[in-house]
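Before I ask anything, here is the structure I am working with.
Here the complex is missing a single protein chain, while all its other protein chains stay put.
And then subunit A:
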Amino acid sequence: MSIRHGLLALLERGPRYGSQLRTEFESRTGSTWPLNVGQVYTTLSRLERDGLVVQDDEDDQGHALYAITDGGRTELRNWFETPVDRSNPPRDELAIKLAMAVGAPGVDIRAVIQSQRHHTLKAMQDYTRLKAQSLSDVPTNRDEVAWLLVLEQLIFQAEAEARWLDHCETRLIRLADAAAREPDPEVRTTGRTTPRVALPRSRR
């Protein structure tokens, strides 16, 4: 969806050809989500099929130009006005991995958390460096500002992940400590099983 609307947004500024759209999309988003030309042309032909773009004349170099239609402009306006759906979250591999690691035999969940935290922090270090570079000359043009916003989104997302990982670790330690102190009689009588948490501490 986002490629489709991203292309429409670029076309609203005037007719463009495929590889030009690809370059502009990438410079807006710092190549965070690289596109290949094939994807661009497939998307353009679907947009054309749906009446949102039309093929225009060729430019001087013989590139086939595409132009946005009135229908395309309406579609684009709707996109900007409609919030991105968060009620139906995409599958998150890390959340699934941790969920599966709870009580998994032979899996040290704290090691899983730490290896992810390492990776996430390192990505944050790289993004933060890019951000510092980007801010060393105050961004002025549209592409630089757009890229800074995307970069900061990556930082915020990684930060949320790192904080969640910290939280998971603390939560697991507390649950394990509580379980060690006082086994819940409810659990035993009903036969309900509490998540078994593999902690290195309990193995010492």
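Here is the rule we go by: a residue touches a chain if its C-beta (ideal position, glycine included) is under 8 Å from a C-beta of that chain, and two chains touch if they have at least 3 such contacts; residues count from 1.
Going forward, contacts and distances are computed from a predicted model.
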In UniProt, out of "histidine kinase", "ABC transporter ATP-binding protein", "NADH-quinone oxidoreductase subunit K" or "Phosphate transport system permease protein", the chain dropped from the view is recorded as "ABC transporter ATP-binding protein"
Using the definition of touch stated at the top, determine which of A:Ile3, A:Val54, A:Val107 or A:Ala123 touches the missing chain. A:Ala123
Subunit A positions in touch with the non-displayed chain are 26-27, 30-32, 34, 93, 114-115, 117-130, 132-133, 151, 154-155, 157-159, 162-163, 166, 169-170, 173, 201
